[in-house]
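Take this structure first; my questions come after.
A single protein chain has been omitted from the complex, and every remaining protein chain is retained in its original position.
Note that the chains are named A, B and C in the order they appear, and that numbering of residues resets to 1 at the start of each chain.
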Amino acid sequence: MRPGALDRDQRRFSLDQLLQHGLNAIILGGTYALLGIGLTLIFGIMKVVNFTHGEVYAFGAYVMFALVMPLGVNFFVALVLAMALGILLGAAIELLLLSRLRDADIDTTMLVMIGAWIAMQNTEQLAWTGVAHSIKNPFPPEPLVWGALSVSWNRLFVFAVASLLIAGTYYLVNWTKFGKALRATFQDRDTAALMGVRIDRVNTATFALGSGLAAAAGALLGPVFVVVPTMGDLAASKAFAIVILGGLGSVVGATVGGFILAFAEELGSGYISSGYRDAMGFVLIILILLVRPTGLFALKERIS
Amino acid sequence: MSIQFGRIIRTCAIFAPLLFSSAAGAQDAIKIGVSEPLTGAFAASGNYVAQGAKIAEDEINAAGGVLGRKIQLIIEDNKSNPTEAVSTVEKLTQKDKVPILMGAWSSTLTLAVMPKLEEYGVPMVVETSSSGKITTAGNPFIFRISPTSEMEAKAFQPLVAKLGIKKADFLFTNNDFGIGSGAEYAKMLKANGVEVGVSETMDPKATDFSAQLAKIKASGGDTLIVTTAVEQLTLILKQAKDQQLKVRVISCGGSNSPDQLIEQAGEAANGTFHTVFFPPWFPEVTKNPDVAKRYMDEWKKRGHNVGGLTEGFRGYDGIFTIVAAIKAAGKAEPEALRAALWGVQVKGIYGDIAFIKQGPAGKESGQNIPSVHLVTITDGKVSKLGL
Amino acid sequence: MTRWLPHLFVLFLASVPLWMTDNYILHILITTGIFIIAAMSLNLLLGYTGQLSLGHVAFFGIGAYASALLSLGFEAHIAPGLLVKVLPKPVWFAMLGGIASAAVCGYAIGKLAFRVRGAYFVIVSISFAEVVRLVALNWVELTQGPMALNNIPALKLGAAGLELSFLKKPMVYTLVLAVAVLSYVLIRRLVQSRAGRAMIALRENESLATSVGIDVTAYLVLATVVASAIAGAAGALYAHYVRIVDPDIFLFIYTVTMVIMVVTGGKGTLAGPIVGGVLFGLLPESLRAMAMPPEVQWIAYGVLMVLVVYFLPRGIVPAINERWGAGEATASPLRNLVVAAKARS
Partner (left out) sequence: MNPARDSAKPDALLSVRDLSIRFGGLTAIASMTFDANAGEIVSLIGPNGAGKTSAFNAITGYLKPTSGDVRFKDRSLLGLSSNAIAARGVVRTFQKTSVFGGRTVLDNVLMGLHLRSRQTAISILLGLTSVAREERELTDEAIEMLAFVGLVPRAHELASALPYGEQRLLGVAIALAAKPSLLLLDEPVSGLNPAEKASFMGLIRRIRARAITIVLVEHDMRTVMGVSDRVVVLNQGRIICDGAPAEVQRNPEVIKAYLGEGFARAHH
């Protein structure tokens, strides 16, 4: 073989590898954004750091598992049901635990959410044991191939649904009456209340919406990976990283942050070290903090 | 300040009775401590081993126990974590006062508890771990019935030429099990003229391997040697298919549960090779088919997952080995059991279990020489490859 | 009478190894004691400066790893081409090294993290612990990664002939008790001084605190350094007692355990973490004695935490003090001083 040909071959190979990493990152970024948006909405509107976010994510995955595997419910129906149950669970958490703490400081609600998180995770462990479960999906097993790139139908579907849900959330926040109430509450809770916005309802709805998105993310990713009770921890830590990256409370920030994190992880583990994959998000947080402590898309907060 | 100390004393007074009133178990049964990963990254395998151990316990007790007493397993969850494994041994030896232990599944977990065995002078039968370090570290309380990675790699050797392996890449967990196995296989393959490509590692808890698989794809080998437990293996096979990684996948370490792979990875499991230490699809090839049959029948009768058969037998054999030692020693005391283990002869599923000496002279550990089998999955069925 | 109670209490605790022969109970007392030391240090941040620092286990773990590594010796590439080789050091020296490492990390992270407050600070502190965990997991050359640092030597003091070995439980217990008492004294001195008042001022009203000249960041960093040094000491004790350290030492759940101890006992009170620590150190064993699976135990923790926030928002110690009409503020030695001052004027 001529030396030149080998060179070109290697370069082509590494370009393929780069493109494959990029494609993986885009697909992954969609679900990260979905996780981040739910968390950032809840923080922005309610000023609650939601530690149960990861557990609602795991809940979505377990509902999916329970419906599809033992009960044999249609995959797509189960997906809708998982999201709906996630919304209900979110509303229940808000009404049960948070509605009474509306004027409490951020640390108090945080402690309550940590308590709820521990209780929920161990309930999952008790109900489903620590053994990993996997969910069958109805997609063709052969991946979609395009040159040297390939992606499974299941992941493509996940990306499509995640994008739809993100777009739907944008629409809801920016062009509906509910969205208007949300934005008003976000800007100034007291004024919004004076102008007739039912803050308690906005809170419940926000928490339910955020939880629905988390449950949807869990239900989407459960079939891609495996379902274990601790799956929520990693998801929650990623969601926190995304939200800090984007700036607490910013929906655009969470979306962009989701993709940035996905690219950082995929490229970092592809070209630096695969072991530090999960560290990328935190390293980004620390870098951001050094440069711009309030995140990339921070909303101006007045210090009074 | 002063007043608050009064509170502390009172609080202690309230809790002291709770602490000291530890339940005294059944006096007459002989206790056997078991430390297995019932939760965490190795939960599936750990639970299978525990199920196998319980089958052995019931079978032995149904036959009248040993030395006229029943045996009682005390199974503690080491949560797939080495520090937790140490605390289970602490609890089993100090609180339950068991004279002998079985555990702790993964090599890292076993290595973690070994200093405690020496500290408290309690022997342990190792049912799964494969790292060479375990029996060469000079711990005279270790008796391993599972094969080492080196034994496994040596057994695999004839197949290198048969399968036509030219260049192999590695993917293994970054723990003693994965690293030990990777090193032994790489050594064996190099000695047989096979080129070794990339060696990628993964955290035992990782679920997304796209980056590693992309690198392995870029390396361009014809074979991928994977060492991990069945949970990660399932995901790796699925994701390798998604990324069109068209290489021969060989999984080693024997914790690969081919049946579970077929069930959970589906088509992605086809064309893969696996080393197992017990092939339940053709028990007749084992040294003691009647023992294997008895174990399999009971396993199925209890409705356990058939995917766990390749794992549960380890616990079954481990308990029978311990009971053989108790019978030989005539009493359930640690030092007597340790001495007795050197002489046991058990007809087990691993083969005929007996211990040879390994490690530095004077502080040798016991090592069994079990049989190794290679199987392959085609069209959702497991078939045998000659070894 | 009440003046002598703390001394009697410590004497009682010191006498435990003399009559307690059950090794397992000593084991529980030792681990509980180590966790109480860590919880006391967290209380400095959580209770006195009012910063919800949820990465505290990082300092505990850094103390444990640094001490373990120094006592075992190591060889690792700090940067490409820069190989650092350390021969095994005596355990007492390693433990001091562990404390110093934790304090240095506390200084660095304090400088960095206190650029932000509130939710950002909380998430940053969690992230810090996660990063350290991932480094411990992946820097296999140094930390052995998930294989854990094993066979860590136990503490030995003194020269040959007259050697104190801290391998057996009664000795370890005494050592832990001594460190706990020392930590308690240091924390008490700190919080009842100018520095402690500055920390409390910052917790109560940050703008007002700055307006009277309190350099808030400096005191936050001071609190973090002292808290991380004490947490590092707890970690070092832990490492040389269980004699194994693995990356899971950095799990968030351990920080949560410390937080529960502090919050339940009463944050911002000296006795709070001790009461909370005794409660949550012994509770798991009591639940285990009642044959409860660990999941149920954790669910109980979670529910208890929610209930404490709802019904005992300030914790057990302040609640009892209120009931008994002896608030911490009035029970403080300052009261005597004031009386004396009034008499003088």
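The working rule: a residue touches a chain if its C-beta (ideal position, glycine included) is under 8 Å from a C-beta of that chain, and two chains touch if they have at least 3 such contacts.
Here the structure is a predicted model, which means the values were calculated and not measured.
Colleague: As a test of the contact rule: which chains in view would the missing one touch?
Modeller: The chain that is not shown touches these displayed chains: C.
Colleague: One chain is left out of this view; which of C:13, C:198 or C:260 touches it in the full complex?
Modeller: Only one listed residue reaches the unshown chain, and that is C:198.
Colleague: I'm checking contacts with the chain that's been left out. Which of C:86, C:100 or C:186 qualifies?
Modeller: Of the candidates C:86, C:100 or C:186, C:186 is in touch with the missing chain.
Colleague: Please identify which residue in C:208, C:253 or C:290 touches the non-displayed chain.
Modeller: Looking across C:208, C:253 or C:290, the contact with the absent chain belongs to C:208.
Colleague: What is the set of subunit C residues that contact the non-displayed chain in the whole complex?
Modeller: Touching the chain left out of view, subunit C contributes residues 185-186, 189-190, 193-195, 197-198, 200-201, 204-205, 207-216, 222, 226, 329-330, 334-335, 337-338, 340-342, 344-345.
The rule we apply is simple: only the chains that are shown with their structure count from here on.
Colleague: I want to compare two interfaces, A-C and A-B. Which one has more contacting C-beta pairs?
Modeller: Answer to which pair has more contacts is A-C.
Colleague: From the mean C-alpha coordinate of subunit A to that of subunit B, what's the distance rounded to whole Å?
Modeller: 36
Colleague: Residues touching two or more other chains, restricted to subunit B: which are they?
Modeller: Within subunit B, the residues that touch at least two other chains are 174, 203.
Colleague: Specify, in ascending order, the residues of subunit C that touch 2 or more different other chains.
Modeller: Residues 137-138 of subunit C each touch two or more of the other chains.
Colleague: Of all residues in subunit A, which touch subunit B in the complex?
Modeller: Residues in contact with subunit B: 13-14, 16-17, 20-21, 24, 28, 125, 129-132, 134, 136, 141, 143, 145, 150-152, 155, 225-226, 228, 230-231, 266, 269-270, 274-275, 277-278.
Colleague: Where on subunit B does subunit A make contact in their complex?
Modeller: Touching subunit A: residues 38-40, 43-44, 47, 174, 200-203, 205-208, 210-212, 214-215, 217-218, 220, 231, 234-235, 238, 241-244, 264, 266-268 of subunit B.
Colleague: Across the complex, what residues on subunit A touch subunit C?
Modeller: My answer: residues 43, 47, 49, 97, 100-101, 106-108, 110-112, 114-123, 125-126, 233, 237, 240-241, 243-244, 248, 273, 275-276, 278-279, 281-283, 285-286, 289-290, 293-294.
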